[in-house]
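Note that one protein chain of the assembly has been removed; the remaining protein chains are unaltered in position.
Letters A, B and C mark the chains in the order given here, with residues in each chain numbered from 1 onward.
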Amino acid sequence: MAEHTLLEAVNLALRRALGDDDRVLVFGEDVGVGGGVFRATQGLMQAFGPKRVFDTPLAETLIAGMAIGLAAQGFRPVAEIQFMGFIYSTLDQLINHASRLRTRTRGRLTCPMVLRAPYGGGVHAPEHHSESTEALFAHVPGLRVVIPSSPKMAYGLLLSAIRDPDPVVFLEPKRLYRAAKEAFEDDGEGAPLDRCLVRREGNDCTLVSWGASMKETLAAAAQLAEKGVESDVIDVCTLKPLDVTTIVESVARSGRLVIVHEAARTAGFGAEIAARVADVGLYHLRAPIMRVTGYDTVMPLSRLERHYMPNAARIQAAVERSLASD
Amino acid sequence: MAEHTLLEAVNLALRRALGDDDRVLVFGEDVGVGGGVFRATQGLMQAFGPKRVFDTPLAETLIAGMAIGLAAQGFRPVAEIQFMGFIYSTLDQLINHASRLRTRTRGRLTCPMVLRAPYGGGVHAPEHHSESTEALFAHVPGLRVVIPSSPKMAYGLLLSAIRDPDPVVFLEPKRLYRAAKEAFEDDGEGAPLDRCLVRREGNDCTLVSWGASMKETLAAAAQLAEKGVESDVIDVCTLKPLDVTTIVESVARSGRLVIVHEAARTAGFGAEIAARVADVGLYHLRAPIMRVTGYDTVMPLSRLERHYMPNAARIQAAVERSLASD
Amino acid sequence: MSNLDIHHTTLLGPDGHPLAPLPAEFANHETIRDLYRHMVLARTFDAKAVALHGSGRLGTYASLLGQEAVGVGIGHVMRPEDVLVPSFREHAAQLRRGVRPEELYLYWGGDERGSAFAGPTQDFPVSATVGGHAPHAAGVALAFKLRGEARVAVCVFGDGATSKGDVYEAMNVAGLWQLPVVFIVTNNQWALSTPRREQTAATTLAQKAVAAGFEGEQVDGNDVIAVAKVVGEALAHARSGNGPRLIECLTYRLADHTTVDDAARYRDESEVTPWWEKDPIARVRLYLSATAGWSDQQEKALLDECGTLIERAAEAYLATPPQGPEAMFDHLYGKLPADLAAQRDEVVAATKNRADG
Partner (left out) sequence: MSNLDIHHTTLLGPDGHPLAPLPAEFANHETIRDLYRHMVLARTFDAKAVALHGSGRLGTYASLLGQEAVGVGIGHVMRPEDVLVPSFREHAAQLRRGVRPEELYLYWGGDERGSAFAGPTQDFPVSATVGGHAPHAAGVALAFKLRGEARVAVCVFGDGATSKGDVYEAMNVAGLWQLPVVFIVTNNQWALSTPRREQTAATTLAQKAVAAGFEGEQVDGNDVIAVAKVVGEALAHARSGNGPRLIECLTYRLADHTTVDDAARYRDESEVTPWWEKDPIARVRLYLSATAGWSDQQEKALLDECGTLIERAAEAYLATPPQGPEAMFDHLYGKLPADLAAQRDEVVAATKNRADG
């Protein structure tokens, strides 16, 4: 079984989807000859030709809107936005059109499209290239929001996203693109789009995170384990729909919840998880729900970005505060 | 002291701001001769001339972006987006530019602009004219998000928003535009942009809402009072920054929190309030935090919209469930 | 750059006299009667919609009074397999394409089922967001091109929409890839309260195509024959792989912007009156009277027929029971996620309570 990086996993999944299903199209800025700024689409145009994999003009609203037209016509567009910082001009198309084409037409027209974008900080990228704004998309009824944090998950989740009959925003943590390799079979197996993944088990605390900050969360859990504190580490994977059951079951055992994300805290997706647990899981809680997140500031340029992002030390400190409360 | 509707209050505040400060400009689609689709800017062009109050081409991205240029040049643009459903194409400008011009230039350039938009359902408006997506803006560092729910508040908050040195998204609950009159002095007095307003007092439960759903929330509180249940009703007013202190103080007394908003539930701003209370106020809670909200569906067209929006009965039922838990 | 040369077409003058011999395909009376009938039907539909709104039985409605020729002309030359991607004021084109009047009433009456067209099943629903649909049309056209189908997407929007960046982006890509799409501007001189001259300094809206590298032209939008001819040529051009065109139809919004607007606030009646003299329906009636002996009796029969058809549609609309509130969830996703099933139950319970209470 070969080992792959998360980036290679994305490429493999796209390749598999293109090969399996003629309706799949891959397009965006510089995804063709260029193979994508991160090389996620490397070689695909060469393999499947410029009718299946192609560059668009530099126009994000168009990319999203054109995907809607293609999807309504039965294609399975997988469009790339080069960086999440440039995705905002697609929001009108996502909110007003993609997410509701099925609803508006009572299923007469549907919108099976995927919008991929790398997101998150930590790679010393230029201005506007490091943000995490997944919460915006998670608020939009009719969308799915999927974020992998490991190569195998990226492969399986992306395949499922492409096969899903509805619009999916698929966010790729660019810091993890080449961070680690994982062995998995390129077998075309999709992963469920509605289930959290338990990445580590322990009864003392529940740690919940996704995407870019999973690495720090797992590191914190490992460091805590050395001190005898065993944590469940739950990878949310699909923010929308949210599998709250897995989270609440864990909190029922641990009584403690620490949520970690790189995005700004206020109205970040951690708030939704906290709110659900404070409703259906309140009586399990033995300590306040803590959030370890980016601050409510503009993501700083690269010199300060490490101070912005949650790290293992901040996560550990939160768990320790949680354990100290009762 | 004259009585005014919320709509008139907006008009009065704009008029006052235009009169007080030459730097204030009012523009948007159809705000000039047309006086705005709801008549919020009625008479302003006539009073202040077409250099101060003017129509733009039909282009929302432009409206927001042009406001940034004007603001950086020392003007105080107050731009109107005709309906919130058409605000999404301004998000790129708001997130990538308006909210961070000050940060990016270390205060060399600033962005004292206001983006006004009517929002919310309940007026049987056409498609795309009834949404509530305030949470999207509340997630953006560097912005302020302000939502009045009474004429007097609209007047004071809008004046403060215009005078504020930073970008403010000012959302007007269109269902309340003409719903009620309130007496207040047109005295140019601003209201604080960082404080919740307690609209009713009671120790049995804390009800928190804002804008469009305040009316139902107050109605529910009144009905509950007839049954002997006395509630604090807190009007958030400024979602960003959030005055969590007032909310937590109330929950400390009542032990119960019911949050009401018209927006879709998941990742709505109610989640943030719940999350904060589940952190700093957890030990006060005697019952799960409940959210009475719009559903995570596309806002239905007018025939079904009343089923979508929170009403007094649903709010009451939530309070009763809260009281029944312990 | 100064000698920009935008072609303009009028075939039938306001007085019903052809300005030149009509093209062969319009030289037979059958065709003209058909165009006439659809314009009368659209106007009847429109008047009824306004009336329904007036009596509180329809939501806010955007009247197409005076613009019937644009939609009927388009619908006449489109093939069933083409796809219409319309703005919110193109009822005439929709009706001509086979959308049922009761479906349109349902939509404007606030019921999603109105966009579940039984007729042209691949046509897009109206775009209530100005211009947001233009990129969809590019996508649809790209689908046709990729599959090698001889089909065309037709995207219709207003003069106001030409100020929007998404419309520009869609036109640009259509030019670049020579997509089979025809862009049609219904220039009715107003975008709500904003007159055409306050949208752009471009002398014509047709020349917006220059930025996208293809041809634009103008047509008398109150001349259904001219519209049909010019749009028909653009369709043929696009269908045979020669790429997009932009057609500016010069017409006038005789009505208020919508049924909740009062145009008297911002425009003078004196501007409106002359446009009544260019009425797209009257000129065809004059032509038919003069050339085909169209009689008062035939006229009455047609009005009756359309009236009956529209009354029936209105009745069917009014008799349609609303969807149950759980319908909010019915077509949200292909398969409803688990946490939404719970919300669905909430809605059902809340409704039961209400019904019980």
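Note that a residue touches a chain if its C-beta (ideal position, glycine included) is under 8 Å from a C-beta of that chain, and two chains touch if they have at least 3 such contacts.
Keep in mind the model is a prediction, meaning the values are calculated, not measured.
Undergrad: Considering the entire complex, write down the shown chains that touch the omitted one.
TA: Result: the unshown chain touches A, B, C.
Undergrad: Of B:56, B:206, B:231 or B:293, which sits in contact with the chain we cannot see?
TA: Only one listed residue reaches the unshown chain, and that is B:56.
Undergrad: Tell me which residue among B:141, B:156 or B:270 touches the hidden chain in the full complex.
TA: B:141
Undergrad: Which residue, A:2, A:222 or A:313, contacts the hidden chain when the whole complex is considered?
TA: Considering all chains, including the one not shown, the answer is A:313.
Undergrad: Go through chain A and note every residue touching the omitted chain.
TA: 29-30, 32-35, 37, 55, 57-59, 61-62, 85-86, 89, 124-129, 265, 295-298, 300-305, 307-308, 313-314, 317
Undergrad: Which parts of chain C face the unshown chain closely enough to count as touching?
TA: Within chain C, the residues that touch the unshown chain are 1-7, 163-169, 172-173, 175-176, 178, 198-203, 207-216, 243.
Undergrad: Could I get the residues of chain B that touch the absent chain, sorted low to high?
TA: 25, 51, 56-57, 59, 61-62, 64-75, 77, 92-93, 96-97, 102-110, 141-142, 144, 164-166, 194, 241-245
Everything that follows uses one rule, which is that only the chains that are shown with their structure count from here on.
Undergrad: State the chain with the largest centre-to-centre distance from chain C, centres being mean CA positions.
TA: A
Undergrad: Roughly how far is chain B from chain C, going centre to centre by Cα mean, in whole Å?
TA: 36
Undergrad: Mind checking the centre-to-centre distance between chain A and chain B? Centres are C-alpha means, answer in whole Å.
TA: 30
Undergrad: For chain A and chain C, let me know how many angstrom lie between their CA-based centres, rounded off.
TA: Using C-alpha averages as centres, the distance is 40 Å.
Undergrad: Specify, in ascending order, the residues of chain C that touch 2 or more different other chains.
TA: 112, 129, 165-166, 332, 339-340
Undergrad: At least two partner chains per residue is the criterion; list those residues in chain A.
TA: 61, 92, 96, 103-104, 141-142, 242
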